[in-house]
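To start, the structure under review is shown below, and the notes come after it.
Here the complex is missing a single protein chain, while all its other protein chains stay put.
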Amino acid sequence: MLTDLPEAELRRYRSDLREPSDFDAFWSDTLAEARSCGEPVQVAPVPTPLAGVDVFDVTFPGFAGQPVRAWLRVPRGAPGPAPAVVQYVGYGGGRGHPLENLLWSAAGFVHLQMDTRGQGSGWSRGDTPDVAAAGPQAPGMATRGVEDPRRYYYRRFLTDAVRAVDAACGLPAVDPDRVAVLGHSQGGAAALAAAALAPRVRAAVVHVPFLCDVPRAVTLTDSTPYREIRDYLAVHRDREEQVLRTVGYVDGVAFARRATVPARFSVALMDDIVPPSTVYAAYHDYRGDKELAVWRWNGHEAGGVDDDAAALDFLRAVLAG
Amino acid sequence: MLTDLPEAELRRYRSDLREPSDFDAFWSDTLAEARSCGEPVQVAPVPTPLAGVDVFDVTFPGFAGQPVRAWLRVPRGAPGPAPAVVQYVGYGGGRGHPLENLLWSAAGFVHLQMDTRGQGSGWSRGDTPDVAAAGPQAPGMATRGVEDPRRYYYRRFLTDAVRAVDAACGLPAVDPDRVAVLGHSQGGAAALAAAALAPRVRAAVVHVPFLCDVPRAVTLTDSTPYREIRDYLAVHRDREEQVLRTVGYVDGVAFARRATVPARFSVALMDDIVPPSTVYAAYHDYRGDKELAVWRWNGHEAGGVDDDAAALDFLRAVLAG
Amino acid sequence: MLTDLPEAELRRYRSDLREPSDFDAFWSDTLAEARSCGEPVQVAPVPTPLAGVDVFDVTFPGFAGQPVRAWLRVPRGAPGPAPAVVQYVGYGGGRGHPLENLLWSAAGFVHLQMDTRGQGSGWSRGDTPDVAAAGPQAPGMATRGVEDPRRYYYRRFLTDAVRAVDAACGLPAVDPDRVAVLGHSQGGAAALAAAALAPRVRAAVVHVPFLCDVPRAVTLTDSTPYREIRDYLAVHRDREEQVLRTVGYVDGVAFARRATVPARFSVALMDDIVPPSTVYAAYHDYRGDKELAVWRWNGHEAGGVDDDAAALDFLRAVLAG
Amino acid sequence: MLTDLPEAELRRYRSDLREPSDFDAFWSDTLAEARSCGEPVQVAPVPTPLAGVDVFDVTFPGFAGQPVRAWLRVPRGAPGPAPAVVQYVGYGGGRGHPLENLLWSAAGFVHLQMDTRGQGSGWSRGDTPDVAAAGPQAPGMATRGVEDPRRYYYRRFLTDAVRAVDAACGLPAVDPDRVAVLGHSQGGAAALAAAALAPRVRAAVVHVPFLCDVPRAVTLTDSTPYREIRDYLAVHRDREEQVLRTVGYVDGVAFARRATVPARFSVALMDDIVPPSTVYAAYHDYRGDKELAVWRWNGHEAGGVDDDAAALDFLRAVLAG
Amino acid sequence: MLTDLPEAELRRYRSDLREPSDFDAFWSDTLAEARSCGEPVQVAPVPTPLAGVDVFDVTFPGFAGQPVRAWLRVPRGAPGPAPAVVQYVGYGGGRGHPLENLLWSAAGFVHLQMDTRGQGSGWSRGDTPDVAAAGPQAPGMATRGVEDPRRYYYRRFLTDAVRAVDAACGLPAVDPDRVAVLGHSQGGAAALAAAALAPRVRAAVVHVPFLCDVPRAVTLTDSTPYREIRDYLAVHRDREEQVLRTVGYVDGVAFARRATVPARFSVALMDDIVPPSTVYAAYHDYRGDKELAVWRWNGHEAGGVDDDAAALDFLRAVLAG
Partner (left out) sequence: MLTDLPEAELRRYRSDLREPSDFDAFWSDTLAEARSCGEPVQVAPVPTPLAGVDVFDVTFPGFAGQPVRAWLRVPRGAPGPAPAVVQYVGYGGGRGHPLENLLWSAAGFVHLQMDTRGQGSGWSRGDTPDVAAAGPQAPGMATRGVEDPRRYYYRRFLTDAVRAVDAACGLPAVDPDRVAVLGHSQGGAAALAAAALAPRVRAAVVHVPFLCDVPRAVTLTDSTPYREIRDYLAVHRDREEQVLRTVGYVDGVAFARRATVPARFSVALMDDIVPPSTVYAAYHDYRGDKELAVWRWNGHEAGGVDDDAAALDFLRAVLAG
């Protein structure tokens, strides 16, 4: 069944999200610090039985220079630097297995799939720790450090996302003028942030993004991960103001107001994990060229492989050399 | 938690399944009839954005010559006929989208992914109807025609599976002496049957197979699809004997007793869909060379991509030209 | 809790359903074809321990003349042809057991209880197969053949329903000028269609009817059987237009606009299987004399035996010889 | 799935239930007191639209002479006193509606359907209050007064059951030498008790009886009503001995050891409400001629109408005039 | 997620509850009768290992003079009569264990914790029976006697609540001019009624009160105990008017319109047991000084210990000697 407003009202919905006044300074400081430290990118070949793709184990400097892992898949026999897709993963998953997720390289893109710090023990494996003091929190990631914007988990995760673009642009196999970002759910949140914060991004694919219009989202769903924020506030009853302030620094609506590259969004009207109005909120405020795929009958899987196929068409058109 | 016997007892478990006395005649007649009719195999190219794989829409004659669809994925630039993997799909799914399931062709195999008649509206799409009178049945496929072995859905499905091997062997891109079958759950049931019934099969990958030791399985789980058989018998209380007789013609334990090619099985000890003892039942009676991957902590997903990776190694070794 | 609009809004709700332009031709062609073929009605006595009722196993020609089963219960010792009730069964059930459902004959009506093709393995038994190719579909009946109005399951089922009236009118025990139709849920959908399509029907009892205002219904509930349509569209994402077009040929709102015999409806405001607004949609557009029982505190069981008792009163009044 | 021991072990299972030493005195005192007080049986006709059955609203003196309601259904035109079936209802239900439950009178039996004191707001209506102080208890009936055998709900309910037989034997329409008792679940418990305690009972139909081998039953299921006893003991942790002592006075195994009339039992091997071993416990200790229908694939509905049909055959044979 | 209206609409929501015309007479008669009978209050010391609190087992005359139990906890060494808190317990619980619930006495209040008649086998123990005929009812308390205001369970329970205040005022340890009432959920309903009906109450703490604006509440939640009323009406379909009339005599909105002492309310916006609009309904109509704590992220636990801490502050201020 529909999980949010009727479609006609969704089309009119605008968020009244108020951003922290120092939002831009917060992120420029964070990124400047991240870029000032850490080890250089490392790229190690991974033996696989794959015939047409070379896989590499990449380690790049993320938040505060901390090492973050990724799989790099390079189509064999490409004639020089190729367009690249930097992909971010949904909640609970990590970069997975080298043999998974072969679509993007099969389609001719260099494919950098970023691991997710501290996650990767749910539906796919991860290898990157989240290095930070973990205060009292609800199980999961969405409230780790949530009482202080500078210690919040998603500050670290989104910084990793931007630095993954930096790393991709420096790879010899990649044409740094044709780099796109892509993700579903939590991965969509990362793609949206990277589109706003990483100047070399040329296109963004943002499928049913998490972390948009959060103060509204947490009143509309009982599903993880938004549920974690509600659970935290149900115990820490006096921290509402601080918690909502913190998540204001990572809200996708704020990033949408700052991003200008062409973007493809998708939304699912029966999604009970990411309320569709919160996707419309980001879409409506997005400043660049944009398109929105509306899936009327789907839950959080949204368009699935149909979204992927359309994203391939979109990326080919936008990144056409 | 464990869903069946302790592991030590699983290792000793043997099924006492009694096969119908005309089991072999039933299948030789069925296959002879299938091979006597239907249109020739059709192969139509499918345009995709994939750079290293050519995809074709295949229609081959299945049960009673009825047309069955499949995707054929051929690694581009292979130097002559290559080894092939015929894959069968799990319950509820169809052949899906051309852009899905790229692992096997990326690894250099010709990959024929058979559609599942009448299914394919659950987790992946299908395009093949099931042409038959559907008597009173529980929702789903497991009791369609279950009161008559000759009208039972799985007779048609398993015949399709054998005929898919026939079709694969006739494709120019395929080396007919290096054809393997592979599947998970319902797909594993098909792989097991094809290993027993299709003489050109050279190897079988049988992951957590459905349809093994059925009279026991239906007493051990409340999950679909075994649940459908229980639900049917709960209403048609006087048909127990006939129903169990029918499923005896498609039980994987009987096929295991007839198959001789090398096989890789997997089983998951916390599987609440396919009870692990029923997998051991098939494995223990399997007549060919065999190996069994035991996943102690997994449910029906079993080894997932780890099973796939190991299957690739197994197939490379067995099918080495 | 309430599952749909507040009662005051329900009272005002009107459907904006748009019927296919060839709706009437579709049904006149379908019925003409059905009436042109098939074997004559067969009536075989069934021995039972019942003292006051004779039970017969009836086979009548349904869709495309295909044989459909029914139980006929005739009150013993009636002085000549009697009024008759043709009953249709809810989703998942069949005609059941001869000893069930004795109310209508006990009240003096000849009672013809139609079996449901292909169903009858859920809460009651059936004996009638559904003869048709079953394309890819969600488990259940609601999407069987849904991409083509001529192949859709409910075309066959509703044609059976009309032909059951024809069969009843030809039975010696029945006064053909006093025949009513009756059903709950899916059975209500059939009663509504028969009231519109079978000219000899004199009254209709339509309790919480399924299949009304379908495009709205599927957005309001996650329960079977409407859920099956949603699940189908969630996988076959590009078929929304075709699927909604197909169900337009069987929507009860369209039948309501064509039926003119007296009718008794019921609706339940806490029904989570058939959203109450969709019942109001059919009721408000119904052209004949009508009454509506509103059950404020019930789910899909609606008035249960209270609905039955009121239906008896209604039928006695309308069919009074 | 199976909910209890494998079938082979069920066939051997015997209860080690120890009865209270004053069990017989308890019941003879209780019944003597009940028979010593209360108003005479009242029988009031109920107008219905039924053509072949006369329905009466009966009030008879139950426990401590308190008035208990019942429906009496008499086949019209019977030539003198007829055999009778006294039916008891399952947990949560009452005597229901006059138009329900027409099978037994349709089959030629006088049918007295006893209401259930204090219940009858679940799946069918009731009209009889339970007059007693209700101490602290879990919601439901199974722990009402459970700390004192003389105040326990089921003492009152089972006394009503015996007195219903007394009342039936005094009705002019009934042949007092051909009276049987019948029930499913809680109704089966009542039938078993009446068979042991009411000397005029000639046959008993005991389908999946509740209240047998209770100390074992409460360790094997989490479903209501056994769950209520567990919940009570989970809070009143120091009352285990007293509570188990109380239920010993109403345990069907003890009644089975005292009953000698022919009996038909049924059991369902997938029953998660009444564990099958507890039915076998009563069956194995039953002293009269007996038969047991084993439903391997059913839950608590057991044989449903098939049980009813077989019960009709059994009753006709045993009560044959 | 939010379970009721958005917060802005909650702030405006007013109930249109219509009280029975004889509401005040009903209660004055009930209380006059209660005060005219029963045994004097009994107070028996209970040995405990507690160092700073004396605990007593109190029996006081409640409805119709029937004995009701309570725990009395008196801070040791208080210099003369102290302010007192009379606490009522939530649905399903009883007065519990002497060693539980030590906050109020630790804070210096004499603490009388009333047992709940007939409850106390759920999350905490009780020792007080409910003496009354129990007509057909849904499991639980909310429909016991619901067809007659004079026999309704909550008439008895609320009368107990008023009489507990009377009993407290007569205890030597208590300053009768400084007595407050307090409760959560069902306990809040009792506190609200006592504030209206017991003239010696000086303050009321009413946390997420049950039994307010009942006709609306039962349409907004499927949770117990409101669910019991819905279940009752779903079976007794013809009793809606009578049932709603009965609950009108115990509706907290009516009590709110009559109470004038200072009160502290709390409400939880994600409460799925007591819909928040029904709390606002009582709060908005409350006639005395009032404050409302709004917990945006909590379910029925509402403010939990934060509500308790704030209630302590409120009581200290209002009851300051």
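In order of appearance the chains are A, B, C, D and E, and numbering begins at 1 in each one.
As a working rule, contacts are C-beta pairs under 8 Å (C-beta built on N, C-alpha and C of every residue); 3 or more make two chains touch, one makes a residue touch a chain.
Owing to the predicted nature of the structure, the values given are computational and were not obtained by experimental measurement.
Novice: Could you tell me which shown chains are touched by the chain that is not displayed?
Specialist: A, B, D, E
Novice: Looking beyond the chains shown, say which of A:15, A:59, A:113 or A:143 touches the absent one.
Specialist: A:143
Novice: Touching the absent chain in the whole complex: find that residue among E:38, E:62 or E:75.
Specialist: For the chain that is not drawn, the touching residue is E:75.
Novice: Which positions on subunit A touch the chain that was left off?
Specialist: Interface with the chain not displayed, on the subunit A side: 92, 94, 118-141, 143, 231-232, 235-236.
Novice: In the full complex, which residues of subunit E touch the absent chain?
Specialist: 49-53, 75-76, 96-97, 99-100, 102-103, 106-108, 305-306, 308-309, 312-313, 316
Novice: By the contact definition given up top, give the residues of subunit B that touch the hidden chain.
Specialist: Here the touching residues of subunit B are 1-2, 270, 295-299, 301, 303, 306.
Definition applied: only the chains that are shown with their structure count from here on.
Novice: Quick check: more C-beta contact pairs at C-D or at A-E?
Specialist: Per the contact counts, C-D leads.
Novice: I need the pair from A-B, A-E or B-C whose contacts repeat those of C-E. Over half of the residue-number contact pairs should coincide.
Specialist: Interface equivalent to C-E: A-E.
Novice: Name the chain whose C-alpha centroid is most distant from the C-alpha centroid of subunit D.
Specialist: Using the mean of the C-alpha atoms as each chain's centre, the farthest one from subunit D is A.
Novice: Go ahead and note the Å separation of the Cα centroids belonging to subunit B and subunit D.
Specialist: 50
Novice: Could you please state the distance in Å, as a whole number, between where the Cα atoms of subunit A are centred and where those of subunit D are centred?
Specialist: From the centre of subunit A to the centre of subunit D is 63 Å.
Novice: By the touch rule stated above, which residues of subunit A touch at least two different other chains?
Specialist: 306
Novice: Name the touching chain pairs, please: which are they?
Specialist: Final set of chain pairs in contact is A-B, A-C, A-E, B-C, B-D, C-D, C-E, D-E.
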